Every structure is written in C-alpha cells, then in structure tokens.
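Selected chains from the complex are presented in situ; the others are not included.
Residue numbering begins at 1 within each chain, and the chains themselves are lettered A and B in the order written.
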Amino acid sequence: MRLIDENGLRIDGRKVDELRPIRIEAGVLKRADGSAYVEWGKNKVIAAVYGPRECHPRHLQDPSKALVQCRYNMIAFSVMERKRPGPDRRSVEISKIIAEALEYVIFTEYFPRTSIDVYIEILQANAGTRCAGLTAASVALADAGVPMKDLVPAVAVGKVDNQVVLDLTKEEDNHGQADLPMAIIPRTGEVLLMQMDGHMTVEEFNKAIDLGYKACEKIYQLQKDALRRRYAVEEIETFEEAQHPQTAMEE
Amino acid sequence: MARSVMSEIKKDHIHRLLARGKRVDGRNWDEFREITIQTNFTETAEGSARVKLGNTDVLVGVKMETGIPFPDTPDKGVLATNAELIPLASPTFEPGPPDENAIELARVVDRGIRESEMIDLDALCIVPNEEVWICFVDIYVLDYDGNLFDASFLGAVAALKSTIVPASRYGKGEDFKLPIRCLPMSVTAVQIENSILVDPTLDEEKVAAARLTVTTDENGDIRAMQKGLKGSLTVDQIKKIIETSQRLGKELRKLVG
C-alpha cells in the first residue's frame, strides 16, 4: 500500500509537513467549569474541567497542592468496531500520561487539598486522539480559569513510506512505520509528553522532533485564538449571566 | 445525584414563581425548551444524533454488529441500549460502570423503542437461530441540565431513523436503511407542589416530588411509562400527563420525521 505519491502528497492530499484542518472552540459546555471542543481532521474531541474542587476520597488529598486527575475515554461508537464502555488498558495509560503532562503546567500549589479533574471524551476517532485530547484539555483548563504556566499543544509525528511525516491519519498510522506523539510548552520549549513506537533512526527522530515543534507552534496559535474568541463573546454575555449566577459550588 | 444540594434561595425562587403559575425560564407548564437535533454527528457510527434540549446535550450513536440471536427469539435481531452518565457532563456524575440512574435511563429508553416496535427486528434476522443483526444504541450525556429521558429518547429515535445497516462491510449483501415502523415519542413531566411541569430543567427536577415519563405512538396509544422520584402523583395528574404526552409527542415527531 502506497501512502505517499510521486508528488510527495499523501492520500488526503496533504504534504508531509502539513497538519489536518483543526478547529478549536472554548466554552462549549454549561455545566463544566471549563470546556473545549476540538475537530482535528476526522477526530472529534470534547474536554471538560471541574475544579479546583474538594478532593474525594479524602485520603488522596495533598496538603501542599492540588491533585490533577484525568480520564481519557473513547465513546462506544467513536471507532468502527464498537468499543465496550469502560476503561481499557490503553485509555488508562493515556489518562496517566496526560495527567502528568498537565500537572506540570498548572500552578497546583495555589490550591492545596483540592482536585482538578480533566475529562476527555473522544466522540470520533481517527488517529492522534491523545494529542487532540491534550490540546483540548489545556484550552478547557484556561476556560475554567485555572492558572497555568502555558497552554500545551500536542501533535503526533510519524514515519510512513520511509519518510518522516506530520500528523498521521488512521490509515497512515495502521500501515506506517512509526508513531511519535509529543506535547510541549511553547514558551520554554520543554517536552511534556513523548512516546514512540515503531522504527526510527536517530536522524529520523531529530527530523521528527523539528516537524513536531513547528506544528505545535501553529496549534498553540489556534488554542489562543479559541480563547480570545471565547473571551470576546463572554464580555457580551456577562450582563445576562449576572442575572442568574450559577457556580459549580452550588451543585 | 444523591449528593447534589441546592441553595435554599434557588428553591424558594422556583416555589414562589410556581405559586404565581410561572417558571424560572419563563416557559409555560407544557412547553419544551428549544430543541436542536443534529443527525450523523459521528461518522464512525451507523447512525447518530446529537440533541440539545436547552442546555441539556446528549449524543446517541447506533452501531450494528452481527451475532447470535436470543434462544427465545431465534428469528429476530437484538436491541441493546446503554447509557453513560459520564463525569464530563455534571459534577454529580462519577466515573465507573453505569449506576442506578444510568441503568434506569437506558431501560426506559429501551422499553419505549422495544414496546412501540419501532424497529422491525424480524428484518434483522440473517439466518434463523444462527446469525442476526445486533443493534447497539449508546447514549452519552455531554451536558446535564435536566430531562435526560426525553433528550435521550429523541436522540435514540433520530439516530435509529438515520441508521444504515453496514451489510456490505460484513459480507451480507448491500447496505440498507434500518427498517423503522413508527416514531414513538416520550414526554416527561414533574410534579412540584401539585403543579405539573413538562420538560423539567435540572433545578426543577431537584425540587420536584415526582416524575412521569409517558411514551406514545403515532396513534396516541401508550407504549411505556415510568414514574420516578421520591414522591407521589394523583391519578388525575397521571391522566393530565398522558394527555399532554399525546399532544406534545405529535410536535416532537415533526422534528424527527
């Protein structure tokens, strides 16, 4: 199966260093303290944040900082073969590494004994859902007003037909040679999430990292744009909201 | 939901307005919130619908698989309905397997679809006793502001109506539309201090004494009912809700039909 044609174009017409179309919307849910929706190629992802709120069960409370918990979940019909509801081993691992990545950027020491809960639901999946989910989650955290060092853009780089390629689709992932999801802090360039499986030489790895950084910068802009749009809208709505204020604390 | 507590101020507000025949959001007692239905939301599903009922947001998807029929219905397809109250949708929803609220929701939606014979399960038999289509209806609540029963039921009906059975993918001939025989509709009302309110918001549900869901078919006949919450209804209240369900069911049906 040939995934890149003689003109260097991929099955969906993209160049090797081109992202799929990405749309980010902040503040899409009423009940959550913060939320974001991301459409990324054929991925559809929604993220919600609750907290800082009282941490249950209590024995998990940390007197020095907030606990950051994450649940990444694929809904039953987000993939071609129906996924039985409930966490599988893959989603447990992804939840763990996303929580670890987010904890670093949140000023958790401001909110001792609380928990900050991040929920990521994959409504439609087409490769790259952990990166789309993490991208959405940091926007949702900002939407919830949780103080952070920076937003966290994420993207997967891969290897297909012996070429290093940005942002694999499901087809490319299935028939490709390597997958390397990564997330960074744009302001400092630090790497927060990195996994790899497949086969890459060190040279290919170095090239992949470069591609990933450039893409993360673009995604970072989209994240900021989404929050700016949300903020602009909010100013208009503020008066109305003030009439019947409702906070999560009241629930 | 046991742990959800409401400020006394908000409760009083609802009660005081009701005493004057009014609802917090200005609706009539028999008025639904604004409804939007987006079918085919999820491409990976054989059918799907995202329903917004005011601020309540529900995504329903249908997946079709082949499998073995139940021994007592060897020539019928299988309907399996599941509901997930994911913690994304509310601070009172907890991770984990479906609790009693999710199970009741799934079973009430399932009964409405099953008892109205909406789906022609006979047409979903491939080889009697051996292989039939299994129709999974999965309900995901994304944002919870009351009346999950009607939002989910509307989503399920719309998703099923849009479902294409992927027969070719399974080597079972050409794809075909899921055979639908009718469009049942469910209408839910609550009783608060003897007032009846249709399509309750979350705040209204919290102060309500009793809830009744009535599912009717195109003839106005009753196909399923479920009383809930820790209070009572009079027979007259039940009859009023049935009548209202027949009437509003017709309006709702137009949204899907």
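The rule is short, and it goes like this: contacts are C-beta pairs under 8 Å (C-beta built on N, C-alpha and C of every residue); 3 or more make two chains touch, one makes a residue touch a chain.
Keep in mind that what you see is a predicted model, and the values were worked out from it rather than measured.
If each kind of chain appears just once in the picture, what does the full set look like as a formula?
A x3, B x3
Everything that follows uses one rule, which is that only the chains that are shown with their structure count from here on.
From the mean C-alpha coordinate of chain A to that of chain B, what's the distance rounded to whole Å?
31
Where on chain B does chain A make contact in their complex?
Residues of chain B touching chain A: 4-7, 10, 24, 41-45, 48, 55, 57, 59, 61-63, 65, 82, 84, 86-92, 95, 97-98, 136, 138, 140, 142-145.
How about chain A: which of its residues touch chain B in the complex?
Going through chain A, the ones touching chain B are 29-32, 42, 44, 46-48, 50, 53, 71, 73, 75-80, 82, 85-86, 117, 119, 121, 123-125, 244, 248, 250-251.
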